[in-house]
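See structure below.
For this view, one protein chain was removed and the others were kept in their places.
Then we have chain A:
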């Protein structure tokens, strides 16, 4: 099929669907009409979209962990523990990495080895292997809104199975689940495969079933400047809406400087509204998600709580609709359920304490918002120009040209020409803007900010500065100063 940002016809969708449902035997369990009926009976308090809309209206910031293990009963226990002990508002099902690469045989092996070992040898829940009936056991045993969280370039069968089983939110996107999660899968393919997922959600919407969609905001989670992740978020949002998505959450990963992070959440909402109204997507409801620090963590648990709490405070002050929570085990791998609950509770404490405060609208905040928006407009306008009016084609061409570029991405389709580093106040800037289509003023702004820091540290900007910044938080600082 030719890539275009245009809604798939029912015939186009059904032709691909026949093939997708044959990728693994459990695909046969998907019965769309029965799934619609099943969703109609899900009470409002377990519907992700409704919970987010309510939170936005009330100015709440909801908490959500990441969590997933290999076996169904253990997964149910884990989620219920995070609900009761961790007081989570929203719950995830994090999918294992074999499933993310469509390696269902390896996932099956992981299930069997986990049964033998009596502990999970998979880093998530292999939903495709468990099938509609198995996944439904989770849905029926956990009294909270449930979302699928993963990192799957081709997530079509996973979407069919989990949505048919009653999940009410689905994370991912054709760019955000390719560039940080794949090595050599083309963007044409992932954007098409995610148009399928969005169309599936659109199909549910046509039958009156509201399913929340969330493009993955933080990308590589490593010194990603807000304007870059915002550009991707707006593009994925526009593509999703074209396929009929009506409830969308756009995300951003904490960089660490309070002013920049609060500005980023506000700029994200403003940019999305600006571009959505330009392209008549007015009937889609938008909410935001703030991801606590996605980079390297301190190994010491008390220090990790410091990082978690700073992310919680920022999410609260920025008034994001939800916050994705880290755990004190972050530096060491997948957390125990106890550690996961601790991260949630620390976060909730901060969020509740700050519910009556917002960061005051100062000139500095306004300036930062304006910088982010100006940069994102440069990128987005160039994307649409390259695509001759089409955001899907434009995104593919923009990555090839380096107009869109994500630092530290494993994908060969990201040019990797830009280099980010922190400025003297810890905000993430660029000391090499690569091929980003910024105006001379914006390029000079970044140049000056990096030079100001370099001068304060008595060294030239170099890759060493970037490495120092990457390790800084795990070593107790935000800015990686020379010792």
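Points to keep in mind about this one:
One rule holds in what follows: a contact is a pair of C-beta atoms (placed from the backbone, for glycine too) under 8 Å apart; a residue touches a chain by one contact, two chains touch by 3 or more; residues count from 1.
We adopt the following convention: contacts and distances are computed from a predicted model.
One chain of the complex is hidden; its UniProt record names it "Glutamate mutase sigma subunit", one of "Glutamate mutase sigma subunit", "PBP superfamily domain protein", "Sugar ABC transporter permease YjfF" or "Spore gernimation protein".
Contact with the chain not shown here comes from a single listed residue; of A:149, A:329, A:348 or A:382, that residue is A:329. Within the set A:65, A:131, A:180 or A:394, the residue that contacts the chain not displayed is A:180. Among A:306, A:410, A:434 or A:461, the one in contact with the hidden chain is A:410. Across A:53, A:284 or A:470, the residue that sits in touch with the chain not pictured is A:470. Mapped onto chain A, contacts with the missing chain fall at residues 96-98, 100-101, 103, 106, 109-110, 113, 119-123, 151, 180-183, 220, 222, 295-296, 299, 329, 331-336, 339, 408-410, 463, 467, 470-471, 474.
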